[in-house]
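Below is one structure; the comments refer to it alone.
Here we show just some of the chains, and they stay where they sit in the whole.
The chains carry the letters A and B, assigned in the order they are written, with residues numbered from 1 in each.
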Amino acid sequence: MRLKGGPTQDEVMAVSLAKLDILPGDLVADIGCGTGKVSIAASRVAERIYAIDQRPEAIAYARREAAAASAGNIEFFEGDAVEILPGIGHLSAAFVGGSRRLPEVLEILAGKVQGRIVVNAVMVGTLHEAIQSMQRLDIFIEALHLQVSRSSAIANGVMFKPNNPVYVIVGGVGCS
Amino acid sequence: MRLKGGPTQDEVMAVSLAKLDILPGDLVADIGCGTGKVSIAASRVAERIYAIDQRPEAIAYARREAAAASAGNIEFFEGDAVEILPGIGHLSAAFVGGSRRLPEVLEILAGKVQGRIVVNAVMVGTLHEAIQSMQRLDIFIEALHLQVSRSSAIANGVMFKPNNPVYVIVGGVGCS
């Protein structure tokens, strides 16, 4: 399946998970879960993952991936995070891989998440919106620009080919 | 303490640990352990860490950090990795944060490590040497160039300040 944006790059996921700082026992939301890659990785440590996506094909794909990975502690929700999140109790952490209603999602998360909120963005407008929303909510910690380039073997040597740069925006309650 | 090079950047450590792919039960060497930051992080998952550094002040510092972090499964070795490694049995994975004898270290590790070998480098010569050594040993998987920039709040907005770029060179037995 080719979901828009594709799966989170391995290196960006590693950094995002480190920023989320998930501990055993944690309840974690994955908003815009796409292929389920981040949910599955987070499910290795967390108690429970709430994976939300409004695209039926994403939920179907992520369910299959989770089953193949024996990740039994992921609960899937098909729909708009703004409508689904209020029905979920408090959260330890939240990852936002994508959302069309980011300011609203962040406002709901700011009232629910006890630890870190991490947003991944590729668009300048989303970066700007995430920082401004988090600053307004007084939860902004930092934003990172990650540029990963990977070696590529060519005829007579090694060169680097760049991945698309990704912004990782980090917030946390009481952390501003 | 200001050890040469300073501690591994958080984001570079996150990527390096992800590449090391450490599992419960693993035996992991940390060569050029410096402040002990990578050893301590790896010790959360691995069975045992062998932390090696030839600088007495690094070993002393890392020991204190490990004690403060209640990381009881790290064994410290002060001296040259080329002399110490042969006395250690097989390894699941190895991280090389620094070594003056990198080609020799990699040759020893290639015969001992059953999983991943990850080298961090900031110098072009070290990058070149690590890739060439791994290619010669037939264990080269990939090299990454990581450029992390971090938001910095200034008077009327947010700008990005870059960290020093770091190369992460990844090898593995039977993976070339």
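Basically, contacts are C-beta pairs under 8 Å (C-beta built on N, C-alpha and C of every residue); 3 or more make two chains touch, one makes a residue touch a chain.
Keep in mind that what you see is a predicted model, and the values were worked out from it rather than measured.
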Subunit number of the complete homomer, 2 shown here: 4
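By definition in this document, only the chains that are shown with their structure count from here on.
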Fitted rotation between subunit A and its twin subunit B in degrees, CA, nearest 5: 180
Subunit A and subunit B: spacing of chain centres that average the CA atoms, whole Å: 27
For the subunit A and subunit B complex, residues of the former touching the latter: 10-11, 13-15, 17-18, 131, 142-151, 158, 160
